[in-house]
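Mind looking over this structure? Questions follow.
One chain of protein is taken out of this complex; the other chains stay put.
Each chain carries a letter (A, B and C) given by its place in the written order, and its residues are counted from 1.
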Amino acid sequence: MTNSTTNFKPVFASTFESMTDDEGYLINQEGLSCLEICDKAIVILRASKDLEQTKKTAKENWGVDLPEPLCISQGNDSIQCFWISPDEYWLVHSQFQRDVLWQKQATLPEDMSLVDNTGAYGALHFKGDNVHKLLSRWMGYDLSGKLNIGKVVSTTLGQAPVVVYRETESELMILVRHSFSHYVAGLLTDSVKRL
Amino acid sequence: MFLIHCPYCNEEREQEEFSPAGEAFIARPVEPEGISDEAWADYVFYRTNHKGYHWEQWVHSNGCRKYFMVERSTITHEILKVAAFGADISE
Amino acid sequence: MQKKYSWYSLLKAGLSGQDWDQAIPLVEPKSKYDVIIVGGGGHGLATAYYLAKECGITNIAVLEKGYIGGGNTARNTTIIRSNYLRDEASSLYEHAMKLWEGISEDLNFNVMFSQRGVYNLGHTLQDMRDIERRVNANVLNGIDAQVVTAKEIKEQIPIINTSQNARYPIMGSSYQPRGGVARHDGVAWGFARAAAMLGVDIIQDCEVVGIEVEEGRVKGVKTTRGDIMADRIGCVSAGHSSVLAKMAGLRLPIESHPLQAFVSEAMKPVLHTVVMSNAVHGYISQSDKGDLVIGAGIDGYSSYAQRGASRVIEHSAAAILEMFPIFSRVRMNRQWGGIVDVCPDACPIISPTKVQGLYFNCGWGTGGFKATPGSGHVFAHTIAQDKQHPLAVPFHLDRFTTGALIDEHGAAGVAH
Partner (left out) sequence: MRVEQLTSNQIDRSKPLTFIFNNKKYKGFEGDTLASALIANDALLFARSFKYGRKRGLIAAGVEEPNALVSLEMGGRYTPNLKATEIPLYDGLSAKSATNPNSFDLRAFIKPLHRFMPAGFYYKTFIKQAVWAKVEDSLRALSGFSEAPTEEDVDVYDHVHHHAEILIIGGGVAGMSAALEVLKSSDNERVILVDERSRLGGEIFNEFSSDEQSLKWFEEAVADLCGFAKEQRDRFMMLTRATAFAWHDQNYVEVLETHATGESLSSDGSQVRKTLHKIRAKEVILATGAHERPMLFEANDLTNIMLSQSVRRYLNEFGVVSGKKVVVYGNNDSIYQTAKDLHSSRIACTVIDVRSAEPLNTHAEKLKQSGVKVLQGYAIVKAYGSDKVEGIDIALATHQGTSWEIIGDSESLSCDLLVTSGGFNPVVHLDCHTGAKATFDETSQAFLPEKERANRQTCGAVSGVGAWQDTIIDGKNKAQLTLQSLGVVSETNGADLSENHANYFNVSEFFTPKSIINRPKVFLDLQNDVTTLDVALSIREGYRSIEHIKRYTAMGFGTDQGKTGNINGIAVAATILGKTMAEVGTTTFRPAYTGVDFGALAGRENGGLFDPQRFTTIHDSHVAKGAEFEIVGQWYRPWYYPKAGEDMHQAVHRECLAARTSLGMMDASTLGKIDVQGPDAREFLSRVYTNAWMKLAPGSCRYGLMCNEKGMIIDDGVSTCIRENHFIMTTTTGGAASVYSTLEMWLQTEWSHLDVHLNSVTDHYSTVAVVGPNARNLMKLLCQDVDFDRENFKFMQWREGAVCGVKARIMRISFSGELAYEINVEANYGRYIWDQVATVGEKYSITPYGTESMHVLRAEKGYIIVGQDTDGSMTPADVNMNWIVANNKPFSFIGQRSLSIAALSAENRFQLIGLLTKDAALVLPEGAHIVDRGGKSIGYVTSSYFSPILGRSIAMAQMQGGLSKIGETTIVKIVQEKQGLKEIPCEVSSSVFYDINGERVNGND
């Protein structure tokens, strides 16, 4: 990122930063933690109308099998692929290896496309027994009944659009659009007081 | 506050996640410049506004963002069918 | 002959135990009328009344599928004002306002028209620009209107929250002192009784299920109580207008949507005026019975069920608390919905149709109660003369084809 010809030192600042503690926790208490994860890169892959074409490209480029609706699949180098909509998949990778995703842009068929949306999202990692208890105050989706491990869902948290997925039985991730991060942090920290 | 089955997510979700997008089957005239003002007004403004089961459009705005069609009763809110655009809805 | 309502008659009835006459007589439908009005809401009944009173036609039937005044007339938050933006609309609503001011006497029935004033709040700079524009337009048209500051609002309504901490702080408001509320049921009954006194047949539990058209002319209607002939038919059926249009082979530029409202449990008077906010979606007044009457936002999907999403109600309650935090421990007593007939330009249709002798008065959407007497008045003249009343001319169906729309979204807001 840095430009060698100058002595600028870019400062990365997440929108949750002013609200989290030194270790990045928005919430850290008995039975519940919410940690901001800053190293995710999110690149949107838009599919060709020809599904086979898309499948083939995804496999060749990143080693991913396109996931079924509402599912996540794995590719090379721990690239994750989220189903977001029938023609939209998110390639999620580490910030620092974003280039792994981008390198292939030139090889895409013209009716497929990549869009970098990394800057748009903050990622919150929830862990603990009380996660559902907290989230069910603001989320109408049936987390306990329907959000199985490896499932990803676009829905709302309060009035904010979010993407939520389950990593393990007691761990959830939520992706929040940056401009909503104060709102989301506000409602989470408000509710957590009364769990 | 009914539930809608999104044909793309293939799951029932709360109505809150969706936005209504009006009556279905209102096709834009192929050659707008070639039709009368009446025919154009009919397309832009006039609606059947049916009482009973009718087809309408919804978009899963806080989900997969896809538009699709729903056959819903405007009397009971009961939904009979949902269909993706281009799907066969005849049966 | 009907007994006139007055202190004298009340005293006499109280002392003698003597009875009142039927305000709404039970009549059987005749086989033919000069004019049939379909829909016994406030507008339909007012139409019949003015036809009988001013147009010399008394062989009239009002056909109502349920009980009169049971449609949106029974369900609205009863806000009355005439401070609309466009000349065409404000003239029509101001015409109604003037009639309201004498309506109880005219009908010999106290409809409890109460000019307690209406505030339309602004929460953003653009809201305030719109308010300035509308108030200036009103003043130029001779309609009472003022722009008031947040400070002045607070002086008039001490319980309102003008703090900067609100999510959408109140910046100011327009104010129409002559605006207010009326007792919705009383309006329907007052018009019904007065019309009946002039010989109009008011027939309830009589649903129109078909409209007979021959060679482009109406002949009559089919109803659940038999066929009834008439040369002229006025449809004033609000949410059901498209259904009636279809019976005559027509379509309308209308969609029917649920609009909800709710009332609190009755308290001692604490809110003495009407407060509306389009930006946060809450409309509130306190009735003479003491309940807070609150209007919610519109549901976006079409529906003929008189109910909507509970989310909309929650949002309105939240909006009311933004404006009036002291109501937090006040309880909602009852909640309901109506079916409003929404037009693309937020203005009504008062118009003849392609079918000779068939007229429509509809499209009042979320805000027609305030127009009731005016709407009935101009529609009566339109039917009687087969020519639009001058105030009704801009509201012709043709405007959707000619492009002469009267965009009132700004003033009509999202609701009321």
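Here, a contact is a pair of C-beta atoms (placed from the backbone, for glycine too) under 8 Å apart; a residue touches a chain by one contact, two chains touch by 3 or more.
Here the structure is a predicted model, which is why all the values come from computation and not from measurement.
Hidden chain, full complex: it touches shown chains A, B, C. Shown as candidates are C:A137, C:L358 or C:A392; the residue that touches the absent chain is C:A137.
Among C:R81, C:H123 or C:K370, the one in contact with the hidden chain is C:H123.
Within the full complex, the residue among A:D21, A:D65 or A:D111 touching the omitted chain is A:D111. Interface note for the absent chain: among C:N72, C:S91 or C:S264, the touching residue is C:S264. Among C:E54, C:E214, C:E314 or C:D386, only C:E314 touches the chain left out of the display.
By the touch rule set out above, chain C reaches the unshown chain at residues 5-7, 9-11, 13-14, 19-26, 66-67, 69-70, 74, 87, 101-102, 104-105, 108-115, 123-126, 128-137, 139-141, 145-147, 159, 165-168, 183, 185-186, 189-190, 204-205, 264-270, 272, 280, 288-291, 305, 307, 309-310, 313-315, 317-322, 325-336, 344, 402-405, 407, 409-410.
Of the residues in chain A, those that touch the hidden partner chain are 1-3, 5-6, 8-15, 18, 44, 46, 49, 87-88, 110-111, 113, 115-121, 136-140, 142, 144-146, 158-160, 177-180, 182-183, 186-187, 190-191, 193-194. Take chain B: the residues that touch the chain left off the picture are 1-3, 14, 19, 21, 27-29, 31-33, 35, 37, 40, 43-44, 57, 59, 61, 65-67, 76-77, 85-86.
We take it that only the chains that are shown with their structure count from here on.
Taken together, the touching pairs link the chains end to end in a line with two free ends. Centre-to-centre, using mean CA coordinates, chain B is 30 Å away from chain C.
For this pair, chain A with chain C, the centres built from the Cα atoms lie 50 Å apart.
In this assembly, the C-alpha centroid of chain A lies 31 Å from the C-alpha centroid of chain B. Within chain A, not a single residue touches two or more of the remaining chains.
With touch defined as above, chain C holds no residue shared between interfaces to two or more other chains. Against chain A, the residues of chain B that register as touching in their complex are 8-11, 13-14, 16-17, 62-66. For chain C in complex with chain B, the residues that touch the partner chain are 240, 242-243, 246, 251-256, 300-305, 309-311, 344, 400-403. Across the complex, chain C is touched by residues 1, 15-16, 19-20, 22-23, 37-38, 40-42, 44-51, 54, 56, 58, 72, 74-77 of chain B.
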